[in-house]
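One structure follows; several queries about it will come next.
All protein chains but one are shown at their positions in the complex.
Here the chain labels run A and B in written order, and each chain numbers its own residues starting at 1.
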Amino acid sequence: MVTTFHYLMLSAALFTIGVIGVLTRRNIMVILMSIELMMNAVNINLIAFGDRLQQVTGQVFAIFVITVAAAEAAVGLGIVIAMFKNKETMNINEIDLMKW
Amino acid sequence: MNFLDLIWLIPLFPAIGFLINGLFGKRMPKTAIGVIAAGAVLLSFIFSAGAVLQLVQLEPEARSHTKELYEWFNVGQARTGAGGLAEFSVKWGYLLDPLSAVMILVVTGIGFLIHVYSIGYMHEEDGFYRFFAYLNLFMFSMLTLVLGSNYLMMFIGWEGVGLCSYLLIGYYFHKKSAGDAAKKAFVVNRVGDWGLSIGIMLIFVTVGSVEFKEVAEKVHEGVVAGMFHVSDPIFITIALALFVGAAGKSAQIPLYVWLPDAMEGPTPVSALIHAATMVTAGVYMVSRSNFIYQLAPEAMLVVAVVGALTALFAASIGLVQNDIKRVLAYSTVSQLGYMFLALGVGAFAAGVFHLMTHAFFKALLFLGSGSVIHAMHHEQDMRKMGALRTKIPTTFITMFVGTLAIAGTPLLSGFFSKDEILWQAFSSEHGHVVLWLIGVTVAGMTSFYMFRLLFMTFFGESRVDHHTEHHIHESPKSMTIPLIVLAIGAVLAGYVGLPAWLGGSVFEHFLEPVFEPLPFPQAVAEGAAGAEHHSVGLEIGIAAVSVAVALIGFALAYSKYCKRSWEEQREVRQYGPLYPALLNKWYVDELYDALFVNRAKGAGASMWKFDSKIVDGLVNGSAWTTVKSAVGSSWWDRWIVDGLVRLIGGVVKTVSWPLRLVQTGYVQNYALVMVLGVLVFIGYVLWGTP
Partner (left out) sequence: MLELVLFYIFAAMAVVSAILVITSKNVVHSAAFLGGTLFAVAGIFLTLHAEFLAGVQVIVYVGGILVLFVFVIMLISVERAEHERQYHRQWIIALITSAILIVEISYGFYKGRDSFVLPPAVIPPAVPAAGNSELVGMALYTTYLLPFEIASILLLVAVVGAVVLAKKKTPAEE
């Protein structure tokens, strides 16, 4: 029997993998993709609970999350492109102008 | 033109001359300066002569004209000694009466001649304009003195001539001796002026006025009313106080010491100021105040005795002096003594008469000596002169005339005036035989030393320095003409004062209104009889004694200095032990130095020491303290105040230095921190909450 717990664990796993990706990889694109992973993990969580409670609220919330993810991806990639015009690198470590 | 109303111009002309020469003289040519200066005095003389002529046309009792210009100051009511109230109002006014008439004629006339002489004598000097400016200033002061209508105007003139004396004695200010002599003259004069001021103040307190005419009137009234009596202590005091002033200005004992030193000034100055005019101011003042002296016979005795002693003392010093001007200076002191002797025995007119004749021959002698000095290229020591009579004849002849006059040769002016004094000293009710004897002795000494001067200078062998000998020449006309004029005056001036046995003195008669005797109750009977007391024969006898004594003096001088040439050793021997004392002026200057001068200098020095050590020390000490405390406060500021500020900065720096490492610039570092924060939150929720 698949309980909600299974889905939650899956969601936790995916989320953690996303966190590892954000904290570890140097390539900007990979970081952005890890963020998408995290968002998907959240969506699984939401819908699992929605299903548990037999409500459609979870799904509606998940739609909004997808919407926001799309917007954020668009803007984020725009920023990446703008940054790339300056420095020609995908290495996030080279963007360290805020360094002391 | 009414000269009488214009008498205020008489002092004004030289004042204008002083201003012009003083302010602009530096850029004016010498001729212009001389003309302006002498011309001013000439104008004064003309106006004086005109005024006197007009005065003489008035009745004798009315011969007094006051010209008041304005009220100088008025300090309101003051209490007089008599208990009444009087207003202390002083007017700027001029009084012309017989006494001041004589004075202004003498002052302007002889002054003019000396101005002309100076044009030639001072020609090579620097500061030519300065000399004439001062000389004109002197004329202004002297004329104010004799023409002023009250004691305070006289005092202004008195101080003014003292100032000019200082300025002119110190004319050669490069020489220390000249500066010292000028200082000495001024300081000694000041001592006399103190007496004069007290006298004037006492006069006001006693009678309530300082105007000459008013004081005379009030004294007259007081005597009539019985308020003032002979020998009243107040009048003795006033008379003595005034005489202290006269002693200072007219060089009597003990304040004569400045006059010989005053010879440091140029010779025309010696002639004008220290022979003919300034030194006679004392005589004028005492004469003017005759009504006060008439009330104080004790004071008159003092005046006579001091005058006689001064005459004797000064003559003794003059016997051995070797500087030609020194001899003349001591001679002046001696002759002034004669004048005061006359005043002291009540013969005011005789004193003034001698003043006038003395002005002529003493000025003549001084100018003549100036001519000799000029010819000898500024050599003044008679020991280096001799046999000059052929080389400078005009000078010789005029000086010879002057010497004859001063010795009292009959028919010359000196004879008449000196003889009158000696007669009065003998016969007047205030006179005394001893006074007469002293006077006769002095006459002999005068004759002796004056002929000594003449013989040493013009006769005998020439002791002149070879290199000076070539330069000896007669002086220019500007110098010799005044000499000739004065010589004529020295001869003729005496004829206005013929003695009683030769017709009576016009001069004395002229001055009578000024010297009116006070109407003492008991004196009325005596006075009329007194004049007739002595016979004509006695008078002639006295005169003969004077002439004889003068001849003895001449003979002695002739035998010692003309027949045999002057030799120093002989002179020393003939006076024996007295010689050093006579040569060193009886050591009076040294005495004064020890008694007064050195004490005053010491006081001044200790004041200076106090000032420089203590007062300046305090100032320096406070400065030092300020500097040191400034060091302290600067240390405080640098280490403590700034340290505090730097400490704060240091703390911030130290704390921030590790903290900044947080800003690595790497986004992932920041993300890690965020995740750590989330962990903490979750941990708190799971395990932390109660």
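Here is the rule we go by: a contact is a pair of C-beta atoms (placed from the backbone, for glycine too) under 8 Å apart; a residue touches a chain by one contact, two chains touch by 3 or more.
The structure presented is a predicted model; accordingly, all values stated were derived computationally and were not measured.
Shown chains touched by the hidden chain across the complete assembly: A, B.
Take subunit B: the residues that touch the chain left off the picture are 666, 668-669, 672, 675-676, 678-679, 682-683, 685-686. Remark: the residues of subunit A touching the chain excluded from display are 1-10, 12-21, 23-27, 29-30, 32-34, 36-37, 40, 43-44, 47-48, 50-60, 62-64, 66-75, 77-82, 84, 88-91, 93.
In this text, only the chains that are shown with their structure count from here on.
Subunit A and subunit B have centres, each the mean of its CA atoms, that are 124 Å apart.
Remark: subunit A residues 19, 22-24, 31, 92-93, 95-100 touch subunit B in the complex.
Interface residues of subunit B facing subunit A in the complex, by the touch rule stated above, are 660-668, 671-672, 675.
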